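Let me begin by handing over the structure; questions about it come next.
Missing here is one protein chain; the remaining ones are kept as they sit in the complex.
Presenting subunit A:
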Amino acid sequence: MDGYTQAFFPAAELPQDQPVNLSRRGMLGAALGALVLGVALPSRAARAQQAAAPAATPGSRVLAFLEIRADGSVLLKSPFIEGGQGIDTAMAQIVGEELDADPARFVVECAPPGPDYALVNGMRITGGSFSTRSSYPVMRQLGAKARHMLIQAAATRLGVPAESLATEPGRVIHAASGRTLDYGALAAEAAALPVPDSAPLRAEKDFRYIGKPVARLDVRAKSTGKATYTIDLTAEGMLQAAVQHAPRLGCEPGAIANETAVRDMPGVHSIHRLPGAVAVVADRWWRARRAVEALEVTWNGPAADARNVLAADFSSQGMRAALAAAPGPGNAAETEGDAAAALRSAARTIEATYDAPYLAHGQLEPPSTIARWNADGTLDLWLPNQAPEMYQSVAAKLAGLAPEQVRIHSPLLGGFFGRHFLYDAASPFPQAIQLAKAVGRPVKLIWSREEEFLRDGFRPMGLARFRAGIGADGLPIALDVEAMGEGPAGRYFGTQPGAADPTVVEGISGKPYAIPNRRVAHVPVKHPAVIGFWRSVGHSMNDYFYETFFDEMAEAGGQDPYALRLRLLAEKPRHKALLEAVGELSGGWKRGPYDAADGTRRARGVAMASPFGSEVATIAEVSLKDGEVVVHDVWVAIDPGSIVNPAIIAAQVNSAVALGLSSALLEEVVYEGGVPQARNFDGYPILPPGRMPRVHVRIVESGAPMGGVGEPGLPGVPPAVVNAVAALTGQRIRSLPLSKARFGAV
């Protein structure tokens, strides 16, 4: 999701009163003077003033974010949703640094919908590896303003000038008299004070929390079963529901042969026909599931005007053929020099076609929603999501309510990886809203893993045609790439006529190598299947396509792939330094093949990627065992510009390596007859512990603008592994996953 945040949410989806210009922050901060830091409610006058005031600029109202409790603990209402990426801890570090409060004293929860939290370019999402980098300056200022207000309150209480006061974590100190006041004791008085336009920030050299491996706030709860996810919650008096979807998207339920018998099954409350599904509501989930799966449903063909229909003959194999057959030249995404002319004049040309399959998110928490209609007509929803306002807007339309009548609760996510944006027919909440309305009680609907595999919004299949011209000196002089297909940005937010969808070309365009003549284009081909964002989005396959073809160019020119990269990065000091760093981290570049100490024959591959504002260089070492690729070590040098928590970054790189490797080795959604064939992890294997390599991480802080962390570690992994496989076996694998390939002895 690089470079298209403006495209991410169309303007129509945003609340009309929501300012998107962050530069207005200073002006409005003064206008909203009387805010409350503590647990006390605002005074009547303050509330009246707030009511009369214009809508807050995102990030300006301290009260919307911070509550300092009497015991000195700090409740932070975060704009972001914790799903493993460590964002709650990072937010506590950033705010705590400037507030002068230990991050360990923070309790972080996801804020409800509201314009205060639209900190990602005027929008609110948890995704695109945007959270920390987009909110960093605002969250620092929030902490600093709150500290300023606490000092002012202490000055009044002690009758001393504010300038004579300082802070240490959690309290204000008056050095001259030796007196101290805990933040918790000052919160209510600080509440009555105006929020300053701005407050001085701590010098970076004095940071105690930012840049340090501060412990995660959630790790003990997550190690003792106390962390709760949507699927764990209950609403008083609720029933539980399970669904059976039409196997083929677009079909609708017709006759149910055994409805009466199923109604008599234990615990069954009622049976419901829903768009594209049937549901059973019961007292317990297992009973609901057993009953709904017992229903013998005739699925009727799609209505003529149905959206999102998969044809009865749709297959992933057919889709791959359609992508391969799509004619160019497509919509240009990147043009430099004259690739066509340079290809004609090149000493040698090579071409290759690469593809990668549909992928499932496979987050371990199956989707669920609790819907509760209230006596006053409002609706509460607890659901996994990466964009509360967007869910609120859609839920309100479905429920026939105004958005402010829908309360969205955003619990911890049991993994997400892009799963919990809004995709057509891919979320349980519309069904839960309808079922709760029908039965007049709160309903918790859980999708079984099998239903999840049926209705996940998959990472799109992709295919790219490469042509390269190699000069007489062995260096690439021309590169022409056509990337076929459709990306989630174009699908959900549209593209300008004639423009490339960035989620189709990112990782093929935007590469740093000095190849003088280049053309990268997007050839649009619609996916009938529902597609979605998947960790690192277009980069998840495009850097595989590009960096693997890069090795083909190197071979055609008689060049070592690492040396050629270094040479083509001679004018890019940031990238060159990173490539050298990963070489050094791996003990010095060696391609192989060579014999390892344990007797295995091994080789290494290298790849680079520029995802989400960060730079990454990756080396992988592989061998073969029983015809299967074994990945022993992965070395990753990552340059996110500047950092907040090195331990969390290292963990995220480990995580991204695992998912990237899982996709390279194992994962593939296969459609036949319009239906995804795998319905659980037995048919869709994901990386098991036994195939996890050692991961070595070096973090480089170049001082460039802060980039993302959650996704960037992924894109380099598949190409580094596949390049290593080529070095070992001589086989160029141009279609993932590797489990499809057959390897002989080496």
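Following the convention adopted for this analysis, a contact is a pair of C-beta atoms (placed from the backbone, for glycine too) under 8 Å apart; a residue touches a chain by one contact, two chains touch by 3 or more; residues count from 1.
Going forward, contacts and distances are computed from a predicted model.
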{"item": "Missing subunit (named according to UniProt) among the choices \"Heme chaperone HemW\", \"D-galactarate dehydratase\", \"(2Fe-2S)-binding protein\" or \"Energy-coupling factor transporter ATPase\"", "value": "\"(2Fe-2S)-binding protein\""}
{"item": "Touch criterion as defined above, residue of A:84, A:103, A:428 or A:557 at the omitted chain", "value": "A:84"}
{"item": "Identified contact with the non-displayed chain, of A:307, A:348, A:694 or A:740", "value": "A:694"}
{"item": "Among A:332, A:647 or A:741, the residue in touch with the chain that has been omitted", "value": "A:647"}
{"item": "Residue numbers in subunit A that touch the chain omitted from display", "value": "83-86, 215-216, 218-229, 231-232, 234, 240, 266, 284-287, 362-366, 412-417, 446, 448-450, 647, 651, 654-659, 662, 680-682, 686-690, 692, 694-695"}
